[in-house]
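For this view, one protein chain was removed and the others were kept in their places.
And then chain A:
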């Protein structure tokens, strides 16, 4: 098969786009947008295989049945991996169907977690086993509760503080993970600094970054799912499974705390998935939202709205003094 050629596919071109969509359809993959790079393998003029990158995630791998099983797959993956290293990514993921787990393990990927419907694998200079070594393992007492909270804290509000304080009262130790994905108004560095500053008075609370492994919605692809609701379900179940199998045992976590979510459908589904997956090994405590003095529900999205509108009057009701000072300095609000 010396005629095989690997090329970048230009998806702006409708001729190439049609050929690409056809090959995805033959493997029952959903057409995804926002891909950073798409490669194709051609046998003569015919597109016979494709794979894409979205940041550090390999996705949309499709190979025509006749060419499956070895050479074409290796050629395609070699190309995508050298493309990843050209882009400076040396830690990358594949999100795939469970049936392909072994295929990827064979070329050096390691499983992060698998559910009935999906499998996440990683390769490169970081791994989840290395990641969990950074945490100090807590003493496992008979009645000792070790609580855990994962939060985005964009930015850190009195609502987050209330959640952590509630956990800190009930548990011997509380570990807070801050989501690292930089998608929002406040950067990861800013967010984790504010969580640390806002919880400095609580001696049994530790704050860590969540790495690539906790609530990384942006990087968990889900292209082989038809419906939005299903997409969310897949991702949340996988996220919960990673927590249950890898994170919770590393810190001896016995209870995961989450905030009640009256507004966001996605977070609601996430809380549901956590209960589905974590029980009975890890308890799930849903804490009702706290309200500001005049009865308004506190949320980080409202804080961001206030900053954008330059409305400073109620900010001090919504965020702790440490966050208030930071907002003042950064946004002059």
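We adopt the following convention: a contact is a pair of C-beta atoms (placed from the backbone, for glycine too) under 8 Å apart; a residue touches a chain by one contact, two chains touch by 3 or more; residues count from 1.
We take it that contacts and distances are computed from a predicted model.
**Student:** Given the options "ABC transporter permease", "Sulfite reductase (NADPH) hemoprotein beta-component", "M48 family metallopeptidase" or "Citrate lyase acyl carrier protein", which would UniProt use as the protein name of the unshown chain?
**Tutor:** "Citrate lyase acyl carrier protein"
**Student:** Pick from A:57, A:81, A:118 or A:255: which residue touches the chain that isn't shown?
**Tutor:** A:81
**Student:** Given the contact definition stated above, which residue among A:64, A:107 or A:284 touches the chain not shown here?
**Tutor:** A:107
**Student:** Mind listing the chain A residues that contact the chain we can't see here?
**Tutor:** So the residues of chain A touching the unseen chain are 71, 74-75, 77-79, 81-82, 85, 90, 106-108, 123-125.
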